[in-house]
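First the structure, which I've put down as structure tokens, then a few questions once you've had a look.
What you see is the complex with one protein chain gone and the rest in place.
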Amino acid sequence: ADKAGDGQKIALVGKSAGNAFFEIAAKAFKETAEAEGATVDVVYPEAATADAQIKVLDNLISQQPDAICISANDVNALQAKLEEAMDAGIKVSSFDSAPNKDSRQVFVNQAGTQAVGQALMDAVLDISGGEGQFAILSATSQSANQNAWIDAMKSIMEGDEKYSKLELVEVAYGDDEPQKSTDQTAALLQNYPDLKVICAPTTVGIAAAAKYLQDNESACKLTGLGLPSEMQEYTGDDDAHSCPYFYLWDMEGLGKLSAYATMALVKGDITGAEDETFTAGDMGEFTITKADDEGTEIVLGEPLQFTPDNVADYAKLY
Amino acid sequence: MAGKSGRSINNVPESPVKKMIFSWEGILVLLFIAVNIFCAMFSEYYNLSSLLRQMPVYLAEVFMMLPMAYILVLGEIDISVGAIVCLSATMSCIVCNANAPFIVVVITALGVGTICGAVNGFILTKFQELPPMIVTLATQIIFRGISEIVLGSGGSISASNTDGFRAIGGKIGNVPYILFLVVILSVIFAVILGKSTFGRRVYAIGTNRLTAYYSGVHVQKIRFIIYTIMGTVSGLCALFLVSSSYGANTTTGNGFEMDAIAMAVFGGISSTGGKGNIAGGFISAFIIVCLRVGLGQRNVNAQVILLIIGVLLIAAVALPNIIGNVKKAVSMKKN
Amino acid sequence: MSEYVLELKGITKIFPGVKALNNVQFQLKPGEVHALMGENGAGKSTFIKVITGVHKAEEGEMFLNGQKVDFKGPKDAQAAGIAAVYQHPTSYPHLTVAENIFMGHEIIKNRMIQWKAMNTEANKLLKQLDADFDATAEMGTLSVAQQQMVEIAKAMSTNARIIILDEPTAALTRSESEKLYTLVDKLKADGVSIIFISHRFEDMYRLASRVTVFRDSQYIGTYDVDGITNADLIKAMVGREIKDLFPKPEVKLGDEMLRVENLSRTGYFKDVSFEVRAGEILGLTGLVGAGRTETVEAVCGITQPDSGKVYLEGKEVHIKKPSDAMEKGIILLPEDRQKEGLIMSWGLGRNVTLPTISKYAKSGINDEKTERDLAKKLLEEVDTKAVDIFQPASSLSGGNQQKVVVAKALSQEMKVVIMDEPTKGVDVGAKAEIYAIMGDLAKKGYAIILISSEMPEILGMADRIVVMCNGHKTGELNRGEATQERILELAMEKGHTGGAE
């Protein structure tokens, strides 16, 4: 049988070790690719910085794998190394967090930026009851993904009359540290006693905020992007829970799709150009589209909604 | 004239060769060879050309080891250097993107570094009571904070015109320029520390600050100079870092201070001041670089590599002490 | 029952490379004050530490009241009723006086330290010593002499039957020494036996009934103080005769070199003026804490005076740092040679050349050959007892360390040399040598300021004597008119407020 990844050597580069969220995608990636006959090395840099990823890439270029699939710690900083890799004949795909368009051949996007922004905005609208103050609790002020989503939310809010009664009072940053996120959540409540909703598009932030709101039995509710296992405790429709529902994407699907895309890249089925199509095993056919940064991407789908009904099931997975 | 009692005091030093063989540097050379043999056996990709190709990113950190060695010899510490690298890299990218000629970019990187270093030096010499660790901790937060402000949301900048950075990242044959620069700088720093009056004074301050002061050593001036140079070299490091990433972000240079300190300490430069030399730091830097490259090529978990370095670091200092203690005990018994 | 409370036989103690004690013996009678004397490095302090269990002797045995004992550590000795005041103060600068006194045997009730009781007890002890500070004071803020008193109080607080004092008077002035003498007499009357180490003969004559002499790690002999002449004792100690302890040369005084006018520093000294001429030795004396050290440190730029002027060769100079002073030709040999004078872990050669390395460097790079030759020449000039210039300063005895400090000052052409207590803790042989060097310097035309608390030294060496008390200059005496009484009178002048009256 002609398997999609026969004999291919693929390296998967994560943002940093110890991220449960990433582990799921990596695991799915590895299983999918190995089932197709490829070998996969999952490599983590020693810290969540671009500097550390550069060293990892250097090491990988020495090993000459067929492809590198990377979740980038910085949009720009990996360009020199990834170009070097591509010059050396290594295919470069990316997922989760993209390096700039010159540094990659294709990017597997977990969910379109617009789609995420839309989902979050609608959640805020719904949970607030259509009007009132809301705030955003993000990761760091420099997190590219988060900033893109927040910008999308802002433009959606301006673009549609139905959001006109909502007021975004502040974008706070918890640096993805539980302690700082807690301080920021408390500060939001202290500064805006009438705050109705906090939207936290980051896993650490949402968990910290959820805990704070729930422990304090706050009237303010929460939504955002989070891990089901982290959020299970706080998800519920009643007053005892702080988060009615939240979103994330299908991490397993992301890993799987990235694996198929990378293998297709190596095989030459795709080159990463716009409008190419390929089959991702049982996931069906995908088309490469233009990304916001003028590069190309493959969009996995809509964000997944986690509600009190399904959160327990997903929590077993991730 | 000889003393009244006619006593003569010997002033012929013992042969340096003998001293070298039994010194820590001697052991480090052996260890360097051993690490290379090990890596070559462990990783099929490990060879001179892969080493030379991968080295430049590490070498930027070796730069930092040089002035850090001076600071450690002073008995002090500077943990703001990673943040200085970040700020210099950021500023040089901004200047580069304003279409300035590359020489201006170079001057910016070095200049920003120098200013940051001078700020550290100024505070530390004006308020001598303050421990360097806490001052450089505060300036670390400030310097990185300023880059965060400058970079704004997005936290990242890429150099639009990369020609200059490509040029300094170039090679002669297989050998990157930066390797030559590291060697040249190491020699200069080694000679100044080991052979010059300045170096002698640095050791004096590190061993007994009060005596140095009473003996007319410009303690504060020397401290100021060293912290400033630490900043300048951080700027240099930033320049070469940008040449491998064509950009900067808020995490640039994170943890470099610890790497630089680890290299120096592993090379026998005591953190308590007054001991060690650049040669040791230089060899140990290459041991660490080779080890990281070799293990990394086999995708050994980054945490495990750090664990190994942690163990080496402790062993490097603990073993000679333990051996020394045992020796002392034995020789006491013999007597 | 033995006739001795403490007896040691055949003690040998080896440090890596040195035999500090070689088969020495010692006997202490009940209730006697026994002096232990000998050159610097003879092994006296080491011997004390062997007694108290700080060091373990390689050979030899020790008997306490006739019983053989074997101390594992200082705790055992303390428990056996032996207390020691070590040569180098073993105090805790950050803790209070009371804590220093009671460290290791705190007053404890219900597992809690009884601070009130400890402070009261400590104050009682301090009162006996006539101390002018409180038990709650922080040790680090006290002067050396005051710290010494605390150490003695500490020894007394253990109710020890044997008290060992290692050079307790080295940091004390005469009147303070008197206090100590009274105290020792009192202890003796209580039946306590005392071992007493000192380089000062006056101490021995005043206190001890017997004296044991060590030389070069060996036991030389034990003598009755009444039965031995001064000359014989010196001979036993240094192995040769010393004819003239104070070889003060007759020097024709030159021009005025240094003049200090109304120098003040808040809280330390006020309106101090004096001058010194080429070839002159100016003695600066007073009680401990009179502000002598602070004054000369301000002159040399170590600290900054608040007001006042300093003239060198008639021209006003502004000295901000010690290096300025040295460039202009003023050098200070600091009081604390271990902390301020020497880098103890460095070789002697490098210590000597530290102030002047830049002078014979070629474009910033040291000329090590010249440096070594110079170091050898200077160290031999002051007759240092050393094997080579590479041995660390810490391996020398106190007197020889002091000679190295002097050699440092000779490494460059100087106009004014200020020596702060240059003979503190230095044996009689080495003292004579340091005085001789001082005389030579004066002959060469140096202006010398000698700070000293030792009366004979000041009287023996100084051309002119400036006396300070409580931060003020209280008088100036010429060589001819100076007597011990006159100096003491000026040094204790209380309530003096500058030259106002």
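By letter and in written order, the chains are A, B and C; residue numbering begins at 1 in each of them.
Everything that follows uses one rule, which is that a residue touches a chain if its C-beta (ideal position, glycine included) is under 8 Å from a C-beta of that chain, and two chains touch if they have at least 3 such contacts.
Convention: contacts and distances are computed from a predicted model.
Name of the non-displayed chain as stated in its UniProt record, restricted to "Na+/H+ antiporter subunit E", "Dihydroxyacetone kinase-like protein", "ABC transporter permease" or "Probable glycine dehydrogenase (decarboxylating) subunit 2": "ABC transporter permease". Among the chains on display, the ones the left-out chain touches in the entire complex are A, B, C.
Check A:D183, A:E252 or A:D269 against the missing chain and you find that the one touching it is A:D183.
When the missing chain is restored to the complex, the residue among A:D160, A:D215, A:D237 or A:E274 that touches it is A:D215. Those residues of subunit B that touch the chain absent from the view are 77, 79, 123, 127, 129-131, 133-135, 137-142, 144-146, 148-149, 152-153, 258, 261-262, 265, 270-272, 301, 303-304, 306-307, 309-311, 313-314, 317-318, 321-322, 325.
Annotation for subunit C: contacts to the undisplayed chain at residues 54, 73-75, 78, 86, 89-95, 99, 103-104, 106, 108, 111-113, 115, 266-270, 470-472, 497.
Listed by residue number, the positions of subunit A touching the unshown chain are 16-20, 22-23, 141, 171-173, 178-180, 182-184, 186-188, 190-191, 207-208, 211, 215, 227, 229-230, 232-234, 315.
Heads up, the rule we're going with is that only the chains that are shown with their structure count from here on.
The chains that touch both subunit B and subunit C are none; no such chain exists. Geometrically, the chain at the heart of the complex, using CA-atom means, is B. Farthest chain from subunit C (centres taken as the mean of C-alpha atoms): A. Between the Cα centres of subunit B and subunit C there is a gap of 43 Å. The geometric centre of subunit A is 73 Å away from that of subunit C, both derived from CA atoms. Residues of subunit C in contact with at least two other chains: none.
Looking at the complex, you find that subunit B touches subunit A at residues 45, 50, 53-54, 57-58, 148, 151-158, 162, 169, 241, 243-255, 292-293, 296-297, 299, 301-303, 305-306.
For subunit B in complex with subunit C, the touching residues are 1-5, 7-14, 191-192, 195-198, 200-201, 204, 207-208, 210-218, 274, 328, 331-332, 335.
By the touch criterion stated above, subunit A contacts subunit B in their complex at residues 11, 17, 41, 43-52, 54-56, 58-59, 61-63, 73-81, 100, 140-144, 147.
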